[in-house]
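For this depiction, one protein chain was excluded, whereas all remaining protein chains were kept in their positions.
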Amino acid sequence: MATAAVTTEKKNYLNAEYGIRSWLFTTDHKRIALLYLVSITAFFFIGGFFALLIRLELLTPAGDLLTADMYNKAFTMHGQVMVFFFLIPSIPAVLGNFLVPMMIGAKDLALPRINLISWYIYIIAGILYLHCIATGGVDTGWTFYTPYSTMFSNTRVIEAGLAIFISGFSSILTGLNFVVTIHRMRAPGMTWSRLPLFVWSHYATSIIMLLGTPVIAITLILVVLERTLNLGIFDPTRGGDPVLFQHLFWFYSHPAVYIMILPSMAVISEIVPCFSRKRVFGYNFVAMSSIAIAAIGFIVWAHHMFVAGISLYSALVFSFLSFLVAVPSAIKVFNWTATMYKGSVSFSTPMLYAFGFIGLFTIGGLTGLFLATLGVDIHVHDTYFVIAHFHYVMVGGAVMGYLGGMHFWWPKISGRMYPEGWGRFSAMIVFLGFNLTFFPQFILGYLGMPRRYWDYSHMPEWQGLNVLSTAGASFLAVGYLLPMAYFLWSLRYGKIAPDNPWGATGLEWRTSSPPPTFNFEETPIVTWEAYEYESMPLPEEVTLER
Amino acid sequence: MSEHTGHIVPSRLNWLVFFILIAATFLTAWIATIDLGPFNTVVALVIATCKASIVVLIFMQVKYTSEKMTKAVLLFAIAWLILLLFLSLTDYSSRFAG
Partner (left out) sequence: MSDSSVAEHTEHADRPELRHHFADEQQQRNAAALGMWWFLGTEIMFFGGMFCAYLIYRLKYFPEFAAASRSLDLKVGTLNTAVLICSSLTVAQAVRAAQMGKRMLQVKLLLATLFFGLVFLGVKAYEWENKYKEHHIPTFDFNAKDLMRDNQHLFGLDKLQNDPHALQVREAEIQQHSQIFFALYFALTGMHAIHMIVGVGVFSVITWMAWKGRFTPEYHTPLEIAGLYWHFVDIVWIYLFPLLYLIDRRPGA
């Protein structure tokens, strides 16, 4: 294992070919992952910009920074950009694309050209959405509720709808590729029960992508048709039912939140055993819980519609089913915790993010139960309680998992180590900033502050908590910018990474950092179980020190 | 024939399926003109499902494939559609009922 800097660079996927054509026409899953990394990061900034507008406006009770219409556009586009152009692709398209083939011992995904096409589809969708923003934006709320979106909004609804429709295809093709790959491309000896839990979670995510995304696709088409042709399918004055739109919309958009969280859980399942030096407790339970989350996630959607006009009996059914979906998530949390018990835990940057995830996801998930309770939901629906809940799971959960994963696999992806001290510091900033931003919002919601209001001058006593929230947001922004800075720094000045800096199990760590284009010199033959940390030595140069 | 060719469906069988499909089409159009009360819809959908089944089994060769995944995917997607329809109906069937 080389500790000195190498003088002649070994051929890997990064230096195999040079030039922009070799990137834009690549079919190498690792390069495509990096193409996605750059694109989703760009959209993260755009979504973050809209968040900045929101938090600045809410510093004071009066609506004095933006007009009401502009504020509507800000929260709409913040949501749509973050959900459809950042969160849904993020881990699957970056870490999933990069790692799934390697983790199963394959040379590439099953359908590499489809992989590249899915990135181009994402880019086309993204450009269309950017054009929508530039030409006036959209103000319907990220949920496109009818009949406002179909009949009354004067904004670029059709363009936004079509952009998201197109991005859905990118999602479907990614999911398709993962499912086919995991079924057909596993190396000899890589049975289902030896798969890393990362792969199990991405499999479940892909199933959701495949079965759910087409429904929102057709729903958006119906909205576009209704808006252009004035059809009346969702117009109550003409016999249509706006709630039908909500049924169809949420049939996808609820499972979509599991598309956003399962990959993050995938990352945690890899980080926790590595930095506890212990196999995952209850492997079968964790694997099956991914499938259960995917399945149960599809039968709870109307809990977003309790006060929309669905029947009481239907609401009772969906409330009950929504309680069930918490069970497999809780199983995962218990199992990760049990993995750490009597393990040898170290507080590396990825592990700090994992701890953050477990704590914050638990809070977010529990508050989901509050919302699933019909009586409570009547009170807190459409308030900041809901906003705090979903940001706890999506930011405190999904984004922290994403950052943890980026740190954990950065040496593999780039061949460089990031500076560990800065890593830990940023993780703390993110954690503190996040809680300062969103915990006050639980209180605000419970006190009754409605969401999507740009002016709260009727209740000026809410200002204090809003100021805390905005202050937290600026912390959080710093916490996000720091890793971007030191990752870029590390590309040139970071320590050269060995094949396996963390002493982790998993096939991706048995090839060089960065890997060669075809991943492995020879196809591995697997004869061991997934997390055999008992027999795994600690890495010689433990890069957990500063 | 190498083993890569896959199962070759006999021409006669394809033609038989074709004639059954044509016959079923005319049958379903004709039955619709007969008053069966609420069963008109049921019969029409049953005939459609039979037609779809023979297309899937013979034309799409699902009967001859050893791949369990193919059958699993099909059943899953159909089950999911039924899920969407059924759970939406729990709302619509019980509205104005209290």
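Letters are used for the chains, namely A and B, taken in the order the chains are written, and counting of residues starts over at 1 for each.
Heads up, the rule we're going with is that a contact is a pair of C-beta atoms (placed from the backbone, for glycine too) under 8 Å apart; a residue touches a chain by one contact, two chains touch by 3 or more.
All figures in this text were calculated on a predicted structure; none of them were measured in a lab.
When the whole complex is considered, the residue among A:Leu87, A:Leu211 or A:Met394 that touches the unshown chain is A:Leu211.
Remark: the residues of chain B touching the chain excluded from display are 1-2, 4-6, 8-9, 11, 14-15, 17-18, 21-22, 25-26, 28-29, 32-35, 40-41, 44-45, 47-48, 51-52, 55-56, 58-60, 67, 69-70, 73-74, 76-78, 80-81, 84-85, 88-89, 92. Considering the complete assembly, chain A touches the hidden chain via residues 106-112, 114, 172, 176-177, 179-181, 183-185, 210-215, 217-219, 221-222, 225-226, 229-233, 238-241, 244, 247-248, 251, 518, 521-523.
The rule is short, and it goes like this: only the chains that are shown with their structure count from here on.
Centre-to-centre spacing of chain A and chain B amounts to 37 Å, using the average Cα coordinate of each chain. Residues 69, 76-77, 80, 83-84, 87-88, 90-92, 94-98 of chain B touch chain A in their complex. Taken in their complex, chain A has these residues touching chain B: 183, 211, 215, 243-244, 247, 251, 298-299, 301-302, 310-314, 317-318.
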